[in-house]
Structure formats: C-alpha cells, structure tokens
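Moving on to subunit A:
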Amino acid sequence: MDLSLVPLLAILVSLVVVVPIMLSSARPNLREFWTILAAVIKFVLVLTLLPGAMRGESVQLHLVDLAPGIPLALNADPFGVYFAVIASGLWIFTSFYSIGYVRGAGEIKQTRYFASFAVCLSATIGIAFSANLITFLLFYEMLTVATYPLVIHNEKKEAIDAGRKYLAFTLTAGLLLVAASALVYHYTGTLDFTPGGILSDADLPHTAMLLLFILFLAAVGVKAGIMPIHGWLPAAMAAPTPVSALLHAVAVVKSGVFAITRVVGYVFGVDVMGDYGLNDILILLAGFTIIVASLIAFAQNNLKRRLAYSTVGHLSYIVLGVALLTPTGMTGGIMHIAAHATMKITLFFCAGAIYVNLHRTEISNLDGIAKVMPWTMAAFVIGSMGLAGIPPINGFFSKWTLALGSLEGDMIFPVIILVVSGILNVGYFFPIIYRAYFKPGKGLEKYGEASPLMVVPIMVTAVLSVLFGLFPNLFFGFYDLAVDISLSLFNSAAP
Partner candidate 1 sequence: MLDFFLGHYAYWFTIILLCIGVYGILFKKNLIKKTIGLAILQISVVLYFVSIASKWDATVPVLDPNIPVDQVANYLNPLPHTLMLTAIVVGVATLGVAFTLLLAIYNRYETLDEEELIEKLQ
Partner candidate 2 sequence: MIESHLPAYIALTFVLFSVVIPAFGLWRSELSQPLAVLGSGIAAGFSVYGFINYLNEGSIRYFFGGWEPPVGIEFVYDGLSGFFVLVINVVAFFVMIHSHNLQKVEFPGKEMPYYSLAMLMMLGFNGMILTGDLFNLYVFLEIASLSGYALIAIGEKQAPYAAFRYLIIGTAGGTLYLLGVGFMYTITGTLNIIDMAAMLPMLFESNATFAALILMIVGVGVKAALFPMHGWLPDSYTYAASTSTALIAPIGTKVAAYILFRIILWMFGIEITDAIAPLSYIVGVLACIGILYGSIMAIAQTEMKRMLAYSSISQIGYIIMGLSLANPWGFAGALLHVLNHAIMKACLFMISGQLRLKEGHSDISRFDDSYRIKYPWTMASFSIAAISMIGLPPLAGFFSKWYLALGTIDNSNWLFLAVVLVSSLLNAVYFFRVLEKVYMMNPEKGQKEPAEATRNEASASMLWPTGILAVSLIVIGFANAIIVGILLNIFPM
C-alpha cells in the first residue's frame, strides 16, 4: 500500500473538518459529530503509519517548493509518528470530554472553540511530520495563531490579557526561529532535519555555534516552558480546561519539547552538542526549571495553576533526558513525552470536571469532594502519584529510564534533581488528595459525579497511565519505538 499521502491526509483531515463544523454551528450535535469523526479518522490514519515506523521507515512527501530549494515537505519518521500517535489519540478523548465540558459550563462561541481545536490538531500533527525547518516553522506559527482563540475563549479581561501575553511570547519565539533558520540556511544551504544533525559539518566557531543554539533554545524553549521564558503557560490557564488539558499539557508544550529534541538531535546533532558543550546549558536550565517550578507549584492555590507549574517542571524532565546525550537518557525523555501526556491530561480533566460540577477552582475549597466525585478523584490520585514517580504508573518508568540514562553518562547531578523533584511532586500533590479524601466537605450534598461524557475519558486516560506503566510495550510497542528513535540519533552520528 502506498502510504505517501497519509501524513498529508492526517494533517488535512482536521483542517478540512473546520468547514462542516462552521456550517453546522446551529446544530451542536451534528457539529460535535464532525469533530469526533475527524479525530477518529486522524487517529486511524496515523496508526497506519505506525507499522512502518516500528520498522524504522519514514514516509516522505514533497509538496511544493516554499522557497527556491526549500520544499514544503513532510517526513513521517518514527519520532514524528510517535508524537503524532500520542497527540491524535488523546484528541479523541479530549473531544468527548470537551463536549461534556463546554455544554456543562455553558461556554460562549462553541463553534469557534471546536473549529480552533481542530486547526490546532492539524498544526500539531504538521509539527510532528515536518521534514525541514521551514515546514516546521509554518506549522509552529499556525499552532500559535490557532491556539490564541482558545486561550482568550471566555473573553474576560483576564483571558484577553493572557492571550496578549501568549502572543507576545510565542510570536517573539517564532521570529527568533525565523532568524535561527535563516542562519542555518546561510551556513549549511539546507534546512532538512537529518538524524545526526545538519550543522555537524558546518564547522562554525564556538561563539557562533553557541549563539545559534541560544537562538534556537529561546525560539522553541518558549513553547516547551523552559524557565525563564515560561511566563505564558500559567497565564494561559485562563483557557477552558480541555484546552489546558490537550494543548497546554499535550499539544503545544509537547510541540515545544518535540522541537527541542528535533533541534538537538536533527539540527545540531549529538556530536556537535557534546563537542561544543551545548548540552551543559540545557542540563542546567532544565534542572533549574524542574526544581524552581516545583517550588512555585507549592505556592499556588488555584488547582489549574498548580498543574501548570507542574507541567513546566515535567517538560524539563524531557528536556533533561534529551540533554543527557546518552541513548538511555534520550529514550527516557521520549518516553516521558507519552507518560506525562496521559497523566497530565488526566489531572486537567479532573480539574475541569470539578469546575463544571462544583464550580470550584481553588485547592482550599476541595475539602471532602472525593465523596461526591469518587471516580474523578481516584483518577486524580493515579495521575498525581504517577507524576511523583511512584510505581507502577508510567511516570515511574520514564523517570527510572532517565535516571539510568544519567548514570550511563556518569552524571550524578541529574539524578539528584530527579529525586528531589519527585519528593517535591509528592509534596504539592498530596495536600490536594488529603483534602479531598480526609477533610469534611461543606455544601456538597446536592452534587453528584460529573457527566459520563467527562468521567469516561478521565477513567480511560488514568487506566492508560497505569497500563503503560506496567507494560510499556503493550500498545503499539511504544518503548521499543522510543529506543529505536534514540538509537537512530546516536548511530547515524557515528562516522
């Protein structure tokens, strides 16, 4: 079977579905049907690429020349497919959950919401399948623009301010990426992602390489929430919760860390990173972010903001794994993309369910809610314990791999950070669980569990987290895939 058009179709399906969504704005059920349909089709399309990816094959598609010598080209390589499977798979759950959420919360402009959501997913899959920096840039900016209506969705002052902040950060980042890409083009004459790095033969002076790396880091680090350029992420929590769940825990920020991995592994290459000492910068920044974000998370009383800072911290786990420049560390980082996605989406779903059902957003108001929302809170426990790295949930597994990876590189510092951060994670999640289960609640008599449209996705993602923890290879052979990806980066770098 010829698969060459599949990556394009996977991107287009959610872009095309915007039209029927807009047209059926007067009929909500039909409109939501389109969303679900697109989500399922997209997932199936991405899955058809998976067997090839498992064999280490890539599906390449050259569309048009965007500039002389720089094509708009897609390349569904194993890493891209890996990311696309996560994003498109979780979109299905988020779609169901969104329906329950926006109707339960009575949100305005629901058509715009679903349309923007679909465009975001197109952009995310586009990022996953980009074959070169220009194509990547195109989808990266598309993601920025499409996310903006979601961030400002409720159009209150706070949301609009958050939207401005979001644009300020991400548009600046986009421009830096333009500059960085132009420089790479100037030095090498190509922009195609290559395992082992484009810049490996460029032989630049040390300062130039360092500046270029910082430029890239600032450009893609914004979306990856690396401190000190993470400011938009907590602010963007003004968005509806499904947006926070899928975009700010999975699609947007994961695009950021995905991009960092692309930059490290496919633009600079592991050799260049090591030779020029660029990975030390990355390790330091990531370690700093992990610890500081966890500490700030303690101080947050708003549940979603606490989750946001937790996200900032966990993204840097992935960055740390990539920066270790050891195959095992890379595997751990790539695994954590999936692990954090399932766990954090569970937690955000829980926060949204609590908000829609009880209209509570502050942690200090959550006393005793486990009695009325037992399923939701059970999922919350699974998600939070997973993030803290308690076995057998998948967060443990990726952290364990990360620790092994740093030992493989004879580095102790990252291991210490991982341990300290695990303790801090327990520290900021435990009070929530304690309040929900052991403190007496007030005024909860008339409430019950949230609507099934929300609870079922929550349970599914929570169960997925456990299953991935127990059997990393159960679905789609994810662990093997991650190992193959990281090995491909190291093997091709070898002469």
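Selection criteria: all candidates are chains of the complex that A comes from, given by their letters.
Methods note: a contact is a pair of C-beta atoms (placed from the backbone, for glycine too) under 8 Å apart; a residue touches a chain by one contact, two chains touch by 3 or more; residues count from 1.
Bear in mind that the values here come from a model prediction, so they are computed numbers and not experimental data.
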item: Touching candidate for subunit A, same complex, options 1 or 2; value: 2
item: Touching residues (chain side subunit A, partner candidate 2) in the complex; value: 64-68, 70, 72, 108-109, 134, 137-138, 141-142, 144-145, 149, 152, 155-157, 160, 163-164, 167-168, 171-172, 174-176, 178-179, 182-183, 185-186
